[in-house]
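Structure provided below as structure tokens; questions to follow.
A protein chain is absent from this complex, but the other protein chains hold their places.
Letters A and B mark the chains in the order given here, with residues in each chain numbered from 1 onward.
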Amino acid sequence: MALLEVRDLCVTIGSLQPLDRVTFSVDKGSILGLVGESGSGKSLTAMALMGLLPLLGGRVSQGSVRFDGTELVGLDSERYRALRGRRIALITQNPMTSLDPIQRVGAQIDQVGILHRGLTAADARARSIELLTQLRIPDAATVHGQYPHQMSGGMKQRVVIAMALAGDPELIIADEPTTALDVTIQAQIIQILVDLVRQRGLALLLITHDMSVVAQACDQVLVLYAGRIAESNTVEAIFAQALHPYTQALIACIPRSGQASGSLRGITGIVPSVASYAGGCRYHPRCSLAQARCQTEVPATQVHNTHRIACHVATAGAAHG
Amino acid sequence: MLNYCLRRLLLLVPVFLAVSVVIFLIIHWVPGDPIDNMVQIGSSPEQKAALVARYGLDQPLLVQYGVWLRNLSTGDLGDAIILRRPVLELIAENLPHSLRLGGLAFLFSTVVGIATGALAAVFKDSWIDRSVMALILLGSTLPSFWLGLLMILLFAVQLEWFPVSGARTWTALVLPVLTIGLHGVALVARVTRAAMLDISRRDFVLMLHAKGLSHQRIQLQHVLRHAMLPVVTILSLRIGWIIGGAVTIEYVFARPGLGSLLITSLAQRDYPVVQGCLLMLAIAVMLGTLLGDLVQAGMDPRVREHLR
Partner (left out) sequence: MSRWKNSALGRTVRTWRGGLSLAVLVLIAMAALFAPWVAPYPYDIQNLSATNKDPSLAHWLGTDEFGRDVLSRIIYGARTSLTVALTAICGSVTLGMCLGAAAGYFGGLFDRAVTAVVDLTWSFPEVLIALIFVAILGAGLYSTIVAISIAYLAQFARLTRAQILTLKSETYVEAAVNLGSGHGHILFRHLLPNAITPVIVAGMLATGDAIILEATLGFFGLGVQPPKPSWGAMMSSGSAQIFLAPWTILGPGLAIAIAVVCINLFGDALIDALDIRHRVRDH
């Protein structure tokens, strides 16, 4: 049984439904990439898993989220709180703003140890410094006593990762952990996360808009468009043969070495806002293979082993093995 | 930080001079001969001549101002017409009462205001929040001197819990402090609540939730600390208001103090006293605002950059 099993997750905020029947699972020691453009509902998925939707005025309207056998949807708030930071940890997008600016970073990491593992202040401090050292922060003891504004973005994100690890979690949800960082630092952070998963047997849900990160780090990938699954499969299968037009477009956008300069490819159109989702297949306005059927009928999700796909066109000419 | 303090103190000088000019000119703008506004009726020509010499009233205005400033620096604020005593003495007698009232009112406003505002934010949309909002509405719209009179009516006249007026016992401080304080509480509570709600929307608060901390703990240990900066800002801007409130309330409760002194001498046209009181009050406002600015700068390094 997978550590995290999400089935037909639907999220509503007010009268809108930004997430519709999202289904996936993550095993221990594996990395699932959740891919989509901004506005596709990736962060909402993270919030839903953490049980933090009420902070946004939203809720899970349907579906199930099972973590290690326990159903999280509808879970008592105290029990959910006991999970957060302890067994499920979150790494957010912007390290510039996710640390408390008037508290020393060390104390912010210690807090997790004291709260969730019952450590004394001294023990928590020792453990935090150890974590920072493992994350390759030089002179961790000094850094422990610094304020966030005294550090670079990359350092801050390592602090956030340390905060996530301090509770000794089994599942980490990383919401675009490298988007706000320099390109040079991005690769380092991704590598740190990958190493953590392999060494400690963690499960990692890696949310990103960057297919090249998925190629580099993930075992499985789920492509999300406008709140719905477009396609999901193992990384090898997807990159070998992506069947959904959106997945194909995303992969085509990855810049390759040797590409002629000025020839960066994009996908025409922009991601629609939740209030203006198209009828039928939500991707059809931007799809080069769209047919009449796509405008009116919502494509059903088809499942073959590890492959999931929701598309009218792809199934027509697909070759499944 | 020291640099900022010095710069701010230096800025005080031109401000003080400007205010002192206005106050100095009061005697000259009032209809009638300045000399007649400074002496009692029926003074002899010799007494008048002595005054002319003391204040240089036969000199051009600028020189008179200089004389006035010089007198100020030696503590000579003139003599009260009606009471025939040095103005400085009168002020020295009344100042402690005003300080006591103002200081307590400020303390009350700050502590109770922050507490109620924080409670309202933590229990947002509950009956606690709604009651605090109603309190804020009342506190900010009801005229303070009417509130004072109501307090007297209810607590002093009907219930006889507190004295009606005067400053003989410490219990006489309760109603005046409450009256001024209510207004202050409304202001501080409103800012605290708004600041806390605003800060709660920030990313780091989301992270605190993700770490598994309880809502109460997040609000009171983290958000409240952040909210203190806007609160200090508003307090330092509105210190002048507490002084204004004290002036009014002293009169309502017939307490001794700079406020009562000012108003009674205005009614009696005792201009030397009026000038002395106005000057003291103006200095109090300037010092209060300065203190507020310095505390703000101490709390937030960004403020120190913004000196014009």
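Note that in this section a residue touches a chain if its C-beta (ideal position, glycine included) is under 8 Å from a C-beta of that chain, and two chains touch if they have at least 3 such contacts.
Just so you know, these numbers come straight off a predicted model, no measurement behind them.
Hidden chain, full complex: it touches shown chains B. Although one chain is not drawn, the whole complex shows that of B:Gly56, B:Pro86, B:Gly244 or B:Gly298 it is B:Gly244 that touches it.
Contact with the omitted chain, checked across B:Ala80, B:Val132 or B:Ile152, is made by B:Ile152.
Within chain B, the residues in touch with the undisplayed chain are 15, 18-19, 22-23, 25-26, 29-31, 137, 140-146, 149-150, 152-153, 157, 164, 237, 239-241, 243-245, 247-248, 251-252, 262-263, 266-267, 271, 274, 278, 281-282, 285-286, 289.
To be clear about the criterion, only the chains that are shown with their structure count from here on.
Residue ranges of chain B in contact with chain A, taken from their complex: 202-204, 206-214, 222, 225-226.
Residues 50, 52, 55, 81-86, 89-90, 92, 94, 97-103, 111-112, 115-116, 160, 163, 167 of chain A are the ones touching chain B in the complex.
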